[in-house]
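Excluded from the complex is one protein chain; the other protein chains are retained at their positions.
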Amino acid sequence: MFYTIDILGTIAFAISGVLVAMSKKMDLFGILIIGFVTAIGGGTLRDLLIGETPVNWMQDITFTYVIIASAVFAMVFKNKINYLRTSLFLFDTIGIALYTLIGIEKGINANLHPVICVALGTITASFGGVIRDVLCNEIPVIFRKEIYATACVLGGVTYFLLSELPIKNDYVFVIAGVVVIVIRLLAVKFKIALPTIYSDEKT
Amino acid sequence: MFYTIDILGTIAFAISGVLVAMSKKMDLFGILIIGFVTAIGGGTLRDLLIGETPVNWMQDITFTYVIIASAVFAMVFKNKINYLRTSLFLFDTIGIALYTLIGIEKGINANLHPVICVALGTITASFGGVIRDVLCNEIPVIFRKEIYATACVLGGVTYFLLSELPIKNDYVFVIAGVVVIVIRLLAVKFKIALPTIYSDEKT
Partner (left out) sequence: MFYTIDILGTIAFAISGVLVAMSKKMDLFGILIIGFVTAIGGGTLRDLLIGETPVNWMQDITFTYVIIASAVFAMVFKNKINYLRTSLFLFDTIGIALYTLIGIEKGINANLHPVICVALGTITASFGGVIRDVLCNEIPVIFRKEIYATACVLGGVTYFLLSELPIKNDYVFVIAGVVVIVIRLLAVKFKIALPTIYSDEKT
């Protein structure tokens, strides 16, 4: 089941990259690369930081095929992709949840401090989008207005808090994932953003 | 002979970086770094992804000296470098061919899937330029209009197709390299670009 979620997340991430690349009028190759980098960037950075090489996507060809297929699909149906926006947003959100938790578990296996594990999970979930925006010459959207990383961090904290209790690890994993998903959904639905520090009152 | 080509490619890549850096009015240090990063960026990313560290350029000081010399040369003769444009373009093109194939062979040695090997070869040949453009705050030119990566990919496919036939590996290497070079030369000569997906008919 995790593998299925991983594939769905990959599809959502790849398509998000393709859409940004198309908005920049890139050529076919550029679109494909941006889709690819968005989908695998976070996991790649995670693997590099902990020294797990060759990095993940190089060892399982399925991801490459899924990304190429997603990119072709998004290019062919680019005028109809709006109808899928809700599905893609859901895939994206559960993808984020899964990637956060995979990152955390990889950090635990590498004997890292819980705070570092949460950072690693957040990096896994969010740096694909950061690299996408850098390559498209934009300030990463995640740094400006999306309450996205906050969901990852809170899900990660939940994971470690629940791990202290006598709960089976599988349940901890699922509950923490649900926390990420719910926070993200609520934040988008109610347009919750991080508090600004630029208002006059805050001086 | 491969070593000579590698050096020529390094010179061409370094100078292309220096020229972009100068167009951005960078200082001496910036120019040198951009030249350096353009020349070694692709190979460095390749080595990081497959876990071959310390990365290549750190183990052979020759490349560093060649890059510094190329950068100094390009800065001193910056008004005359136009006369060398054809030579540099040729060096660049055979450099791309060689880097693609080196990347592929490193991928094969790391037991990676042929598709991943082709990706690794393309990364080796093209990501120096991508990093150059990111550092210069531009959308990478390779994502927008240069039929460059396509030549790498087709050369890589040629390599694997020919490997199936009873042909000596050296010949396979050379033929695949020639494919990269010829596609690149023809594309530039006849201004062939990837088909656009933004025209009205394509909806």
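Here the chain labels run A and B in written order, and each chain numbers its own residues starting at 1.
Simple rule for what comes next: contacts are C-beta pairs under 8 Å (C-beta built on N, C-alpha and C of every residue); 3 or more make two chains touch, one makes a residue touch a chain.
Note that the structure is a prediction, hence the values are computed from the model and not measured.
The chain not shown here is touched by just one of A:L101, A:A119 or A:V180, and that residue is A:A119. From the options A:L48, A:I61, A:I108 or A:V157, the residue with contact to the chain not on display is A:L48.
Residues 48-51, 110, 112-113, 115-116, 119-120, 130, 134, 137-140, 142-145, 149-150, 193-198, 203 are the ones on chain A that touch the missing chain.
Although one chain is not drawn, its touching partners on chain B can still be listed: residues 21-22, 24-31, 33-34, 44, 48, 51, 53-55, 57-59, 61, 64-65, 75, 78-79, 134-137.
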